[in-house]
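Pasting in a structure now, in structure tokens, and then I'll have a few things to ask.
Missing here: one protein chain of the complex. Every other protein chain is in place.
Right, chain A next:
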Amino acid sequence: MLTAHSERFNFKRLALKREAFIYYIFFVVLALFAIVLHDTAFLSVNNFMNIIRQTAPITIMAVGLTFALAVGHIDLSIGAVVALSALVGALLLEQFGIPVAVAGALLVGVCVGLINGLLIERLQVSSLLITLGTMGVITGVARQISNLESVPIINPDFTFYFGAGEVFGIPVLFLWTIVIAGIAYLALNKLVFGRHLLAVGGSPKAALAMGINVVRVRLNALVISSVAAALAGLLYAGRLHGARYTLGEADLLTVIAAVAIGGTSLFGGRASIVGAILGSWLMGMINNGLILSGFSTNEQMIARGVILIIAVTIGVKELKNG
């Protein structure tokens, strides 16, 4: 009895640590940069708004990926979906206007999510391999339809709502982030929907035995992940006034690192939306801080890789102990 008690106690402490980890590291990194960069504009409201705006597509992809991870899937195709949805949106925009362009881009997300999900269920192959394959296919399609050229966007309404606009002085990219994050938080934590996602990720056998439609839950999660990436594509297109097949190319690593460090398990069953958001802002802050400190993009990439390894190591350690 005594041992059972002390085990439980230890575990709780460990869990507390893991869930709070993102807060600690966020403030440690913040403090570090604040000290090193005290003579720059790093510690200003403007700079932070900038970080949040620049990170908006990453944040939204991270929120979407959290759903896929919750059911125990990984989605490697999100970076490629960003490029394809941005291109589809940009190509449709000139001729058909904003509603059709947005619908078309998001439809890219829905289709990719369904294809990923159906291939995984039908072929019984891991999501890692299937989405690695679809990533290649989608990238190829994006290169093909754009002829490796950028598609410029000159529609001022589009660039307002998906890029540089401000409503009551608040950047729209910040609003997008807050709205999407809010909906995702409620869906995952307050609704039956999220409860079933986590049940399927935590124990597919138990979920099945209790009559949950496991296949449909997994499909939903992958569609959400890819639609979020499609929305991220629109936000890139809006901010950069155009789409290019290279969009989102380097984001996969950043997004996975952001979600992992935020406390979402890479093996399903545990997910944190707040963690994903803080994780993506942390990645944005690190990029921003490294740029202001005079480091190159190469070095930033190394930093992202190291962070992913640290985050995943903590997650796996906990899995063994828990």
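General observations
Convention: a residue touches a chain if its C-beta (ideal position, glycine included) is under 8 Å from a C-beta of that chain, and two chains touch if they have at least 3 such contacts; residues count from 1.
The working rule: contacts and distances are computed from a predicted model.
The UniProt record for the undisplayed chain lists the protein name "ABC transporter ATP-binding protein", from the options "D-inositol 3-phosphate glycosyltransferase", "Rod shape-determining protein MreD", "ABC transporter ATP-binding protein" or "Aspartyl/glutamyl-tRNA(Asn/Gln) amidotransferase subunit C".
Contact with the chain not shown here comes from a single listed residue; of A:174, A:193 or A:295, that residue is A:193. Against the chain not displayed here, chain A makes contact via residues 4, 8, 11, 190-193, 195-196, 198-199, 202-203, 205-207, 209-212, 269-270, 322.
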